[in-house]
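Heads up, one of the protein chains got dropped from this complex, but the rest are sitting where they should.
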Amino acid sequence: MSAETAAKVNGWEPKIVAFCCNWCSYGGADSAGMGRFQQPPTARIIRVMCSGRIDPLHVFNAFLEGADAVLVTGCHIGDCHYVNGNDKTKIKYKFLESVVRELGIEKERLQLNWISASEGEKFANFIRDVTEQIKKLGPSPLKPEGVA
Amino acid sequence: MQKGEMLIGWSTKEDVRKRGGSGGLVTSVLAAALEKKLVDAVVVLRKINEFEAVPIITSDVNEVLNSAGSLHSVPSNFAKLIADRNLKIALPAKGCDVRAIIEQSKRNAINPDNTFIIGLNCGGSMHPVTTREMLDVLYKIKPEDVQGEEIEKGKLIFETKDGKEHAITIDELEEKGYGRRENCRYCMLKIPNNADLACGNWGVTGDLVGKATFVEINSEKGAKLLQNAIDAGYVQIQKPDEKGIATRAKIKGAMEGLGKKWKEKVFVPLDNRLEYFRKELEHCIDCGACKTVCPTCSCGDISKCTEFHSRADPYRMSMYHLVRFLHLADSCIGCGQCSDVCPADIQLARLYRRFANPVQEELKYEPGIDLRKPPYFEAKLEV
Amino acid sequence: MNVYSTICPGCNFGCGLYIRENGKLELDFRKSSPANAGKLCRFGMSLPRFYAPVRSTVDGKETTLDEAAKEAAKRISGGSAAFLSFGNTTCEELLAFQKLAESYLCTGANFDALPKDTHQTLSVGIPYSEVETAKHIVLFIDPYEQYPLILRRLLAAKKKGAKITSVWWKKLAVADETVNPADISKLQLTKDSLVIADFHPFSDVEQVKNVLSIAKNSEARITFLKPFANSTWAYIAAKDAKQKSLAQLVEDINKGTVKTLFCLESDPSELIPQDVLGKLTNIIVQAGQAGAITNKAHVVVAHEPLYKKKGTLINNEGRAQALGGGSTNGLDALGIVAGTKLEFNSLHESVKKSLGIAAVDEFSIPKYERPAYAALQAALKPVEAKTALVSVYNPFMWFNMIDDNDFVEMSLNTSRGLKLLKGGTIKIKSNGSTIEKKFRVAPVQENVLLSCKKFGIEKGTITPVEVSR
Partner (left out) sequence: MNDTETKSTETKSADVKSSDEKRVGVFVCECGVNIGGVVNTKAVADYVAALPGVKVTSVNKFTCSDSGQADIQQKIKEHNLNRVVVAACSPKTHEPTFRACIEEMGLNQYFLEFVNIRDHCSWIHMWEKEKATEKAKDLVRMGIERSKLLEPLEASEVPVNDTALVVGGGVAGMQAALDLGDMGFKVYLVEKEPSIGGRMARFDKVFPTNDCSICILGPKMVEVARNKNITIMSYSEVKEVEGFVGNFNVKIEHKSRYLDINMCTGCAKCSEVCPVEVPYDFNEGFGTRKAIYVSFPQAVPLRAVLDMENCIKCKACAKACERGAINYEMQPTYTDLNVGVIIAAVGFKTYDPEPRHDFGYGLYDNVITAMEFERLLNAAGPTGGHIVRPSDCKEPIRVGFVNCVGSRDKNTNIYCSGVCCMYTIKNAQLLKEKRPETDHTIMYIDIRTPFRGYEETYNRARNLGVKFLRGRPVEVKEDPTTKNICVRVEDTLAGEIRNLEFDLLVLATGVVPHEGINQIQQLLKLSKAADGLLMEAHPKLRPVDTTIDGVYLAGAASGPKDIPYAVSQGSACASRATILLKNRKAITEGITAVVDPDVCVGCGVCLPMCPFQAIKMDEKEKKANVMKALCKGCGTCVTACPTGALEQSHFKNSQILAQVKNVFKFPEVAA
């Protein structure tokens, strides 16, 4: 299905894989729940201990499995539970981002955000924004046949 | 003798001078290093014919002395051959060999202190199968009749056994799809200043043309290597003239200019990159040769690119290639070995460079040049 | 450090490579090799694994090569011995072996069932360079899985404007059009067409006849690829010998007229059912590497592996290629078995003479006669099953080596029809046994399961199966 036709299909919901670190962004997602910050049911959260654990391999695999977007999230810089894991995430992400861009995947499909455990509303807004952006783009060109 | 010094030298052994190109200096330096126990072993190409030679590691001085001669149609890379050998070793190396050795050193697979690298100026190499076809189609000579080849003034010259020379400009050859391997065309490292010595015929002037080698000393190890050969009586040297130094720089500049043009020609911007990569890779048969041969990869048989790739996955692109793209975006040195060995003729080097060119430029990281710069993917923090 | 220039034993393609002995076996690419430009397929890349060391044994006890060969001579002297070789070794050894075999030689291929005038066409293919210049290519193979090195020739042809038609159960990336194997009659061929098929012990002879007639009727060129290294020579050299088919061999073992089987560099455990092999009093194997059969054999004559051998191989194009090793101990062993001393040089001269060449030069292909064959009548039986498991034979399967093809391919519709779970498995039932396999969704014909791995439930190429979630 091309992006254009997809956009026309009513009710198509993207599927977003969100990697969250245990200490901040996963907590941020929890806070979104506690604050009842409503968001589209598009994200599937995968918890890791530190954003530094998010391997580009996982990101690639998510795309190949059919993710319409992949989110890399972690603690704000300076707040890492493991001293500086997120500093490394930042460097690695920049590198991954360049590779994904050269591969020809739209930049909206891979995003990085630092979200603290208290920023529930920010988390919800992030998911809403990404969902809107992806709805405009349509399904990922890497999505395998017959998968949803 | 010290770092930065430029010299002109030749072998003192007449048979080596005769057999080897440019005065046989490199051969003699290697032989001297072995004989005087500066190293335990050296890498040489055991020549089979003009279009085939096998790289071997040897401790036999005679094997070294008999190995002389440059072969443009033997596009090998020595880095993986010497990796994890734990030997004190000396070897001749094209720019891409040197870059690969440096990358392997960064990954702890080669001990740079025990590796003496004699860099060879390189304008490019050719695939032997292409060369044979080219001889047949363009030069109209039988490959078996060839007894020597030379690149001079932009021409590729073959000498046949009857003593005749057959020359065609490289431009013309490459226009017709022959000539140098594609990655060599856009390679920008013509004089390997990342090696301990940089040797070549560029800059040799006057009577010495064809009979001597121009050497630039790039490191203390290089100085040691050359001094050893002189002390052992294998090599004689003299100072180059200003004109020679200028000529060498001019040739380098011209070659780099040409490289740049090729780069622009090969890497035209694409509209649908994802579709392009997908199409290019659809004939992949998962042989893994591109990884096995990759001289910057220090992984064993098991690595992330292979372990998380399964032939059972119905993906539109393979995990193997995506992980390779990532790992090569910072580490690809553009040696073209992957393209050479791909059974589906996928121009892998071209694909890897599609990532490496912009990424390496953006991150200001050039692999294989500076030993002190860790692979970018290591994400070393600047504290 | 020993480096050998050698040929891949994975199939009859004739791929050149180097093998380096350096504590362990390493392979290196021989870029000047004319058949493959140094490139290797997945099997070629796993050669260090293929060359598992083997030792000479008699009834499980380790012994020397000479002793094992003497014992082999003793055990074949009973008169009820058959000799089996598909190739996989040098022309010189095969020549000696065929002399030894005298009355009972089997090369595995079912020449019996095919007219004699087709034998040369089946034995020697056309040069790969002709593939590159063809205008229309019809594939009866899966180049990706079976003979990967033909792929670059097909792509080169395509670049020059060739059209590629594949007669296969799956849409192949290289093909411009795909014809269902059941709809062969729809094929449109001309004299500009080039048919690429394969010929192996499991080939359905009716299908081979069919392919031969299609080519004959349209005056198209035809070439058969083959799975065993040097099978070209094994077939050419055996054409005057009293050759028996594999089916005949099985029958004779069952009848009890064959009690001893001498296998030269050939593993029948993939081709002859286990219970039949079990009826043999003696299995004698002469081989250069361990395999399923060396574990079962009563006598193992372990000679040097192929890469260490001296001698000649003929590839599918008919190209003669010299092996870069120096060992002739395989010949020595055959000499002991035969009771005569075998000289490499004289055998080598015979090989050259029969090829009509003065020296082995891999860069030129000897001239082969390819006599025209008469029209054939094929009687293809349609497969009568809702679902069929199609086995795509490849070097890993012929050599029973572990590979990572442990799954079946099927269409999305087929998987949906069975309500399979994504990432789940499918149960396949045949011949009374059930296996559970991973599956991969691919553009495969409906109700066909394609497999590049031997699961143990298949019979030949197409096996009717029952499937469920």
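Assorted remarks:
Chains: A, B and C, in written order; residue numbering restarts at 1 for each.
We take it that a contact is a pair of C-beta atoms (placed from the backbone, for glycine too) under 8 Å apart; a residue touches a chain by one contact, two chains touch by 3 or more.
Owing to the predicted nature of the structure, the values given are computational and were not obtained by experimental measurement.
Every shown chain touched by the omitted chain in the complete complex is listed here: A, B, C. Of the options B:Ser298, B:Ser318, B:Gln337 or B:Gln360, the residue whose C-beta touches the omitted chain is B:Ser298. The omitted chain makes contact with just one of the residues C:Ile222, C:Leu420, C:Val448 or C:Ile462: C:Leu420. In the full complex, subunit B touches the omitted chain through residues 84, 107-109, 297-300, 302-304, 307-308, 327, 374-375, 377-381, 383. Interface residues of subunit C with the unshown chain, by the touch rule above, are 415-416, 419-425.
As for the chain not pictured, it touches subunit A at residues 13, 15, 17, 22, 26-27, 29-30, 32-34, 36-41, 44-50, 52-58, 61-62, 65-67, 81-85, 88, 92, 124, 146-148.
The rule is short, and it goes like this: only the chains that are shown with their structure count from here on.
Per-chain Cα centroids separate subunit A from subunit C by 50 Å.
With touch defined as above, residues shared between interfaces to two or more other chains in subunit A number as follows: 144-145.
Across the assembly, subunit C contributes residues 441 that each touch 2 or more other chains. Of all residues in subunit A, only 144-147 touch subunit C in the complex they form.
Put simply, subunit B touches subunit C in their complex at residues 46, 48-49, 51-52, 54-58, 73-75, 127-129, 132, 143-144, 282-283, 285-289, 292-293, 310-314, 340-345.
By the touch criterion given at the top, residues 1, 3, 5, 18, 28-32, 34, 36-42, 44-45, 144-145, 148-149, 151-152, 155-156, 173-174, 363, 404-407, 438-442 of subunit C touch subunit B in their complex.
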